[in-house]
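Sharing a structure, written as structure tokens. Questions coming.
Excluded from the complex is one protein chain; the other protein chains are retained at their positions.
Each chain carries a letter (A, B, C, D and E) given by its place in the written order, and its residues are counted from 1.
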Amino acid sequence: MEFALASGIGVLTACGIYLLLRARSFDVILGLTLLSYATNLLIFAAGRPVIGKPPVLREGVAETLANYTDPLPQALVLTAIVIAFAMTAVAIVVAMRSRADNRSDHVDGREPDAGGKQ
Amino acid sequence: MLELLLALPFVLALLVAILRNVPRAATAWLAASAPLLGLAILAWYTPAVMSGEIPQVTHAWIPQAGLLFDLRLDGLAWMFAGLVLGIGVLIVMYARYYLSSSDCAPRFFAYLLLFMGAMLGMVLAGNLLLLVVFWELTSVSSFLLIGYWTHRKDAREGARMALTITGAGGLALLGGVLLLGKIAGSFQLDVVLASGDAIRAHPLYAPMLGLVLLGIFTKSAQFPLHFWLPHAMAAPTPVSAYLHSATMVKAGVFLLARLHPALAGSDLFFYTVSGIGAATLLVGAWNAIFQHDLKGLLAYSTISHLGLITLLFGLSTPMAVVAGVFHILNHAVFKASLFMAAGIIDHEAGTRDMRRLGGLRRLMPFTSALAIIASLAMAGVPLLNGFLSKEMFFAEALEIRGHDAMRLGVSIAAFLAGIFGVAYSLRFVHDTFFGAPPDLGREIHEPPRWMKIPVEILVVACLAVGVVPALTIAPVLETSARGVLGPALPEYSLAVWHGFNLPLLMSIGSMVLGVTLYFGLRRLFDIHAVIRRSLGRRVFRGNVQALLRLAWRFTYAIANGNLQRYLLLTVLAALVLAAAPLADGALLAGAGAGQPMPVLGWVVWAVLAAAAIATVALHRQRLLALVVIGAVGLAVSLVFVFLSAPDLALTQLLVEMVTIALMLLALNYLPQESPKGRSRLRRVRDLAIAGAAGIGVTGLVYATITRPSQTIAGELLARSLPEAYGSNVVNVILVDFRGFDTLGEIAVFGIAGLVVHALLRRSRLTPTEVIPGGPALLPMPANLSQLLFPLALAVSVYLFLRGHNQPGGGFIAGLVLAIPLLLQYVIQGSQYVEQRLGFDYVRCIGIGLLAAVGTGVAAMLFDLPFLSSGHADPVLPLFGPLPLASALGFDIGVYLVVFGGAMLILSMMGTVKPRRKAPPAATGDAAPRGTPA
Amino acid sequence: MIETAVVVAMYVVGLAMLLSLWRLLRGPTVPDRILGLDTLYVNTIALLILFGMHLDSSIYFEAALIIAMLGFVGTVMLSKYVMRRDIVE
Amino acid sequence: MKRFLPSLPLSLAVFVLWMLLVSNFSPAQAALGLALAVALPLLADMLAPERARFGRLPVALKLGAVVLVDIVRSNIEVARLILGPERAISPGFVQVPLDLRNIHGITALASIITLTPGTVSAELSEDRRHLLVHCFNLRDADQVVATIKARYEAPLKEIFP
Amino acid sequence: MAHLPVLPVLVPLVAGALMLLVGRRIGPQRAIAWTAMAALLATAALLAREADRGEILVYLLGDWPARLGIALTVDRTSALMVLTTALLAAPCLLYACSGWDRRAPHFHALFQLQLAGLNGAFLTGDLFNLFVFFEVLLIASYGLMLSGGRGPRMRAGLHYVAFNITASTLFLVALGLLYGLTGTLNMAEMSLRVAAADPDDVALIQAASGILLVVFCAKAALLPLYLWLPETYSHAPAAVAALFTVMTKVGVYAVLRVYTLVFGSEAGELAGWAWDWLLPAGIATLVLASLGALASPTLRAQVSWLVIASAATLFIAFSLDTPASVSAGLYYLVQSTFVTAALFLIADMVRRQRGKAGDRLDIAAPLGHKAALGLLLLVAGVAVAGLPPLPGFIGKFALLAAVPDGRVALVWTTVLVTSLLALVAMARSGSQLVWRAEAFPDGAAAPRPPRTAQRIAAGVLLGYLGALMLVSAPVLRYTDAAAAQLLAPAPAADAIRGTAPTKRAPSP
Partner (left out) sequence: MSTAFEIMMVALLAVGAFFVLVGSLGLAKLSDFFKRLHGPTKASTLGVGCVMIASIGHHAVLGDGLGLRELLITGFLFITAPISAHLMAKAALALAAEDPRPSLPPRDEPQAGEGDGPRRAETGGRRS
């Protein structure tokens, strides 16, 4: 299972990075979204997740890591998800504005063949 | 008192600069008062200094770094201070009349005083670092002075060249001084001067000497760094007269004298300094002959004389040092007067070009007489001060011991320089004052009375020193030479007549040959036709241009404004730094065994991987990519579900929905498709990098999570219920253990809302594509969503209230509140919703933040740290016990901020107004179909 | 017995998910993909409930509830985008 | 009364939902549920385009039973078709003219049509007089329309007069 | 007083939240902003005084032991950073109050939240909390930079945003790995665990911290990650760009904090490994940034390059890893923050006085109010080029003096040569902008003079430099002590771990 988790994260990372290196703002933002999935899973994985032991305390079950999975990475991931969303929102609005103001959705604000060096 | 002496120029510079509207005469008097008062103070110190005392004051500045504010007035400093102040007075007086009415006098005098102060500080400094401080200050203030006529290109260029060269020297000097301080163990001049032997024996002596000499040589315009000096002649003449006779260029030789006891005495010093000095002496003198500009001639002559002084200090015998100090004085006096005379000629005739001048002897006889006397002093004619020091120089050149080749070389150089000196002095005199009067189209007459007085004073000094040196200059010379040499001061006599000896013969010979050379050259060819372009300047300019070009090319080849490159470099940097320690296969050492993988897990894995890869494959068709990425999000939440993270699964699901909404809203204003990237190679390269990163991350994660965990989380589990009163530990961490994180997180979320609001509030954007027709009417979905809305709100309240004990909580509840509302926007249209349900989302964020912070602050009232949780169990009649945790208050803040933030973002994006006029079709975008509604 | 049935049912639902995924990736039209995604969500609800039975825990109920309640929002928005481009008019 | 409880069924729905959610029938939860049952419909009412008026509600129970039975029946039918060869399926659109004028009624009808497998309500004409229904397997358009009108629309007309 | 460490975060946070309640009226916004500013200045000063007693102030948020919750830790360095930020923010705010705050929606709220983020990043002792505050300050900076802007600023903004999100993603990757390997997020606790790490884990920890280093260097604009900065800073509004000068320092600070505490002298096998990477990178960056300053087409771009150069100088100073060099670096950090900020303000004033030519260096154009602007530019130029007597020189020579013998040749050459390049660059731009200014054509009125608030703001920043020059000795004493504290992290780590909660039971 660990390998599946790790390789899933790897696939997400690879896809995210490929898109990150594209030239259009929307593609870059898609890449960042994929990357944020990858990082969320990565942090989550750092808590050595197990099946069926959610960290919600039940009566009569000893409060140890044997009975519950590590809650801390989950809290971190929650924070990270929220922050990633906020960042995505800002990035996409900036992309919209940049496209509107610069008449191109190329990340550099100009079409590569039209602009050339500044 | 020394502090006062030093402070005077600075204070008055400030005063002059502030009092801009007083008459020019008052400004000049104000400016002159600084050197005058300074001279008075100096005079007060004179008896003490002459008797060998060294007045000194020390203040701490940065004692731990060895930088003390230490002023020290020994003989050398006394002599230089006198020179700086004395000539300063005359320059101020002269400048008062020199400056035209269009020149801004307060600025000039302020700069001049600033420079004077810097010079004074440098000569008075008793701490080497302090000396460097003032040294650099002279560079800066001379930059301002040289560039005073800012409208002239040559002035600006000259100033920058001077600053560049002397600034570079200053930095080298800083390095040298730091080394010197390291070697000597102190930056105090007393200590350094006393430890000469230790310094010379130190292994770092050579680099230190190199750096210090670089500073000295740049400042005193030594070959091959001399070329800045002639270009500094673009300055107003008083500036040239001051900087290039008594002060700026003398700073270099001053330092040579100052550090002489510490540095001199090695072969390295001897050969370098005297070699460079000799070269400068000859190059300067030879070039001086071929200048057409009066000031240019004087500038090259200055270079030559500075070479002479340097050479003398290089020779390092006590007598040579005395001669050097003596020549510093003499040169200052005659060169200042010559510059002033040149200024007068320029002022009156309107030109300084010797090819156009001539016969001035008849038009301005008095000035001519003064100038001729001064130039004879420059040529070293007997009965003038120049003769005396030149005689001493010849004598010293012949006295060199132990280095026979050097003795021959230096003697020949001295003799040649003497010849050249006579020749260029003659050219100065002959071309300017003799011959036919020029026709310059203007009346040429004697300058104002006061303009001549400074020249007169200086020429008289030349004569006085030349005729009766023992009565005039001897005590000064002795005092100042003792400042350098200390008790090692040799016996010498200052007299015009030393008998008929070899130096005298050389003097006479050089004079005869000089005259012959000048007239011979005239006879051979027309000197006036010789244009000598300054090689140094060309090289400098070429180098600066090349540097600029290089900088430009380099900078914009790297920082080419291409985000892809920046991101690529970032990814690569991370790859390299992460891979470097694992290169030797340490990755999998220590990895433990994993858990078994259920088949269903592979299904989720397949969904995840397939959807992610499909997102990449489809990314150019953006809408499709968005649909597919939704499946990635779903798969990720499934992973969370299976691996025991219900809160995360909920959050991920909700955020996924909001993200899709966000992207769709944005996609309306972006092209629907990405054009194909140009280069296949680049795609392959990116794929390779992405693949490497993916494999790397897989390896790192696998290696990490198969190791045993050492987490502290066990303690969190154990303390969650008894101390934080919540059984959903994730939520307890969020609102209690790590509530501060959450506070930051909601701040981020709220700010995101504000940023989107700020960016979209007033902007008008054009949708890429407008489908004709009115807004879609969706009566049935509207009706059903009506039904859904209150139910969803109830679920939201439910999730919020139970969050502390079961999956849920403020964040999830906030989104469960926001998404149904968003649905209303989508189905009913924004106008409809906002008219009926007008929330001020911005305020909602503010209140939420305050609620969260307020809950935390409440703990402070109980003397507990911020965010400490409290707990109460009031029993209400009828309802029974009501568990209340303060975390609930915090969670309310989260709830409000998340709701407000999400809705602010989405509603702003949903209500962007279309631009009134469609912009011209952008290149690369799909042409808009239809017309904006 | 029940336990086995639950596990088998989970596999069946898993298979259903893969089929939906196939449609999602295959297309050919955008509504087809939207439909695929929507079905994926519905399948997920079933899977979550089954998983809750499998673990004998009601902790995943909320997730299923949320998907049932709000999972269609994505579908609505995507469909509206296809229709109008401007999802909030 | 209308002012504070704009829609009694909705309030009831909220209350039931709440009690089901908390699964805890303590007085405190009941009170909270009641409070929400009052507050949330008020909030929702602000957005309501047209208020629903209810006629004979008991008919609804009967209709519900009919629909449930139909769902099961047509589910089996559709499953059979899906598993069988695709050639056997002949889909098609049908225009259902509406007698219902009430949007709530139309919505309910459209929902029922969609929920029963084999038919999906695709579009409501702008004048709300026709419902475009897609049938999975269309043999006789008239019969389909008649069934819909008789089985579903008639009771709905009673519920939403 | 007991709550002092948390106030630098709370005060601006509350002020920012209040801003949202008062709506768009500028008057109350300014009132809140200045009240908060005054409170922040007072707090920062008190904090620095407290920190100078030499003890580490530990503030346990939520009264949890440091390893369970989040602890704020105040040592001399973090107090110095907070004070610098507060001192910098006041003139920036003043400058913005001369009109920009009306044009940029939410300016005041974003400004306060940015301060909260900065202070949080300086004070926190928890790695994940550091991430959170990084994000707070970054997202606020996006808003500050882009609010009210258009065109090229949007393009620069897109780069800035995308780049920083990427860096933040890497940050999370590093954090996840570090947590997975050490099981804690508290830096003090982590330092203990890193020091006692299983030999098999060392390489992995190193890889994770390598990624972390990339993140910090990206924020601090170090080679090869600095390329985003000139574009961003030169397109930001003046007051914001001036405030941003402290943001690169956050990255530098983070490196200093994490790589002295967690991977510092007591980290066993990992002790100080980061410095080996940073010295060459710092040197290369310094050279390239100086060339960039030389090549800049506009004054603001030039200043941006100088910001990079100052960060690079700091990396050099810190990577030498001796108390004296770290101390010199801290001193240099403070002064370079002020001087580059002042230059951004001056550049903006110059730009406004030159009509269409803006701050472009290759065009000669008339310059209104030449004397005052020229003087400001001169002083700032002297300071930024590291000429005496301003603190730039003091910082530089303190740094040079602190270079250990083995590195003298390399570091000295770099620092001295790049100082010369900076000098040439500043002389070039000064003479192009001020000296080459033509007279205004007849009939054309000179532009309106810079507002008093703007001039005062720039003057205050330069005044800081003057003050810093005069009180260099005590400041350097402070930084000496701060450096000693940083380089001997064991007592700090013990203090953080050992601080007992007020009411709760300590961690076993």
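Just so we're on the same page, a contact is a pair of C-beta atoms (placed from the backbone, for glycine too) under 8 Å apart; a residue touches a chain by one contact, two chains touch by 3 or more.
Just so it is clear, the model here is predicted, and its values are computed rather than measured.
Shown chains touched by the hidden one, complex as a whole: B, C, D. Among the residues D:17, D:63, D:103 or D:159, only D:17 touches the chain that is left out of the figure.
The chain not shown here touches subunit D at positions 17, 20-21, 23, 71-72, 75, 78-79, 82-83, 86, 89-97, 110-111, 114-115, 117-118, 120-123, 125, 127, 129-130, 132, 134, 136, 138, 141-142, 144-145. Interface with the hidden chain, as seen from subunit B, comprises residues 771, 776, 778, 780-781, 784-785, 787-788, 791.
Within the entire complex, the positions of subunit C that touch the omitted partner chain are 1-2, 5-6, 8-9, 12-13, 15-17, 19-20, 22-23, 29-32, 34-36, 38-39, 42-43, 45-46, 49-50, 52-53, 56, 58, 61, 64-65, 68-69, 71-72, 75-76, 78-80, 82-84.
Throughout what follows, only the chains that are shown with their structure count from here on.
Looking at subunit D and subunit E, the chains that touch each of them are B.
Comparing each chain's Cα centroid with the centroid of every protein Cα atom identifies chain E as the most central.
Distance from subunit D peaks, on a Cα-centroid basis, for B. Judged by contacting C-beta pairs, the busier of the interfaces B-E and B-D is B-E. Centre-to-centre spacing of subunit B and subunit C amounts to 60 Å, using the average Cα coordinate of each chain.
Centroids of subunit A and subunit C (each the mean of its C-alpha atoms) stand 22 Å apart. Put simply, the C-alpha centre of subunit A and that of subunit E have 27 angstrom between them. Annotation for subunit C: residues touching 2 or more other chains are 59.
Counting only residues that touch two or more partner chains, subunit E has 128, 132, 135, 139, 142-143, 146, 158-159, 162, 166, 173, 177, 179-180.
Taken pairwise by the contact criterion, the protein chains fit none of the simple patterns, being neither a path, a ring, a star nor fully connected.
Under the touch rule stated earlier, the contacting chain pairs are A-B, A-C, A-E, B-C, B-D, B-E. Residues 60-67, 107, 129, 132-134, 136-137, 139-140, 143-144, 147, 150-151, 156, 159-160, 163-164, 167-168, 170-172, 174-175, 178, 181-182, 544, 547-548, 550-552, 554-556, 558-559, 561, 563, 565-567, 569-574, 577-582, 584, 586-587, 589-590, 697, 700-701, 703-705, 707, 709-713, 715-716, 719, 723, 736-741, 743-745, 747-748, 750-752, 754-755, 757-759, 761-762, 842-843, 845-847, 849-850, 853, 857, 859-860, 863-869 of subunit B are the ones touching subunit E in the complex. On subunit C, the positions that touch subunit B within their shared complex are 10-11, 14-15, 17-18, 21, 24-25, 27, 30, 33-34, 36-37, 40-41, 44, 47-48, 51, 59-60, 62-63, 65-67, 69-71, 73-74, 76-78, 80-89.
By the touch rule above, subunit E contacts subunit A in their complex via residues 128, 132, 135, 139, 142-143, 146, 150-152, 154-155, 157-159, 161-162, 165-166, 168-169, 172-173, 175-177, 179-180, 185.
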